[in-house]
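A protein chain is absent from this complex, but the other protein chains hold their places.
Our next item is subunit A:
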Amino acid sequence: MKSKKVLAMGLAGVMAFGMVGCSTPGSETTAAAGDTTTAAASAETTAAAGDSTTAAATENTSGLKVFRYATATDPTSLDSCKGNSVADNEVNHLIQEGLVRNNCGEIAPGLAESWEVSDDGLTYTFHLRDAKWSDGQAITSQDFLYAFQRLADPATAAPYAWILDGRVKNGGDVIGGKKPVSELGVSAPDDKTFVVELEYAQGYFLSLLGSVCEFTPQRQDIVEKYGTDYAASADKMMTYGPFTLTSSSNRQYVFEKNQDYWDADSINFDRIEMSVIETGDTQLAMYESGELDYVAVPTAQVPNYDDQDNEYMTGALDWVYINSQAEYVSNANFRLALNYAIDRETYNMLANSGTYTAWGNPVMPAVDGINATYGEEFQPDGYPINGDLTKAQEYLQAAMGEMGISDPSEITVEFTTTDAETNKKIAEVLQEMWQNNLGINVEIRQVTYAEIFGNVFPQHDYMVGYGGWAPDYADPYTYLELFMSENVYNYSQYSNTAFDDLMKQSTTITDAKTRLETLAQAEQLLLDDGAVVPLQVRTTHYLMDDDVTGVGFYFIGYNIDLVYGDCAPTA
């Protein structure tokens, strides 16, 4: 009898422990990681209450301007050299600063107060301002030199290192291990001056420097102190920027205003909380219940928020790659028939619930022009958004004549896509349009994501396939270069000497207008040749609280720019 009592009491104890006794795992970490007074105060409250339910609420934010939002993907690395995704750039955009800041397309001084560009556009000389790392040590040109060289160093194995290849002098050779890192075209003549030499003139170079995280300075002693664990968490790194990352644990990133930032007067948010929540519907539910101030609306939900949401383009352009060496699609007229046979608007409604922007050009229109966007000033007309069946038939007949085929049903096109549900839908809609409008056969082949970018596209083991491109800088060149004969990403195996010549010519032109005109001519050649089947520009629909202002959106590097955001203080 006695043993049973003990058992019963033990069981009750276990239940109590399981149900209420222990606080949830996150509570200690949050408190430990924060070093500000607010965090410390909350830790005490949490401990005293014995239940961390109120952890978030007791974080004394009253009177502070707090912005809370969610992203769907974890940052892959907090190490600015190893960053490789939009999430990485967004975090770094808040906590770091490069030579210049790209504020949604406006280039503003960053750690460089001023700079000069040589007449040939090949040499950039930056003059640094007085700024200090969080431990008080001055930020010098050595820190930039170290970061650039570390990015290129093969031993670092930085995924984004290729951005230097062909752009910064000797970049490709250093990455390929053919030259030592000291040969990279960067130098620090004195503590306040940093010089970058380019392979060719790149009008977009400042815009690139200001929007991705790889070009922010790093402290050699700190990187070496932590070795491979550098930036594994917020406390194993050193940064300097508008905000300081105070906690990165449990998939929640907390940023607090850096009072020592040189432009601290322009920064309004006291605190930013970014939670990683991969389910879009959960994010939306949290926004609806007032736990978030901003949310990206999941694709399927967009029709429910017709009048309340806003949208921005993420820059990613989706298209159907055409392997120009494969059967049937090697014929330019046939490629044009494929392009004209699609009603892109209907396609977008069917495949993406109309959330993206249907688009018929291989270049996204929002990239930089001179006074306005490239789309407004230079871009040639693309394929008609609603298609043109008469033209499609003309091109098809011409193609069949050239190929010696009398019946379109003799043609079978294999469409490769990934096994993601959304991509399957896209393939099926296009299959239907091509089969109905051209009378050809389309077969869908599904492979994994790893296969399509690991084997299928690089080894040209496909006929047509769904893919796309996210821009690396706000210039048409970032899309167009994919179709140059020698480009490693030329999955299309597209080869056109006239196109290559125009592209190479554009790199020698220092006059911005002539240069963009040349690129527009190159784009026209791609359109005439049907080199690719453009489909859509990715568009994100979002909801934001009314009291929030100053939040920007951009399509290079980062998507959301919170640096100059403002909102009403927490009650």
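For this structure, a couple of remarks:
Note that in this section contacts are C-beta pairs under 8 Å (C-beta built on N, C-alpha and C of every residue); 3 or more make two chains touch, one makes a residue touch a chain; residues count from 1.
Throughout what follows, contacts and distances are computed from a predicted model.
The chain that is not shown carries the UniProt protein name "ABC transporter permease", picked from "Selenide, water dikinase", "Phosphoenolpyruvate-protein phosphotransferase", "ABC transporter permease" or "Selenium metabolism protein YedF".
In the complete complex, the residue from A:Trp133, A:Tyr200 or A:Tyr489 that touches the missing chain is A:Tyr489. Among A:Ser62, A:Gln259, A:Ser289 or A:Thr497, only A:Ser289 touches the chain left out of the display. Within the set A:Val66, A:Ala161, A:Ala341 or A:Val548, the residue that contacts the chain not displayed is A:Ala161.
Of the candidate positions A:Gly203, A:Gly467 or A:Gly565, contact with the unshown chain belongs to A:Gly467. Subunit A residues in contact with the hidden partner, per the touch definition given at the top, are 11, 14-15, 18-20, 22-27, 51-56, 70, 74, 76-79, 82, 84, 154-162, 165, 172, 175-177, 228-232, 249-252, 275-279, 281-282, 285-286, 288-289, 291, 447-451, 453-455, 457, 467, 472, 488-489.
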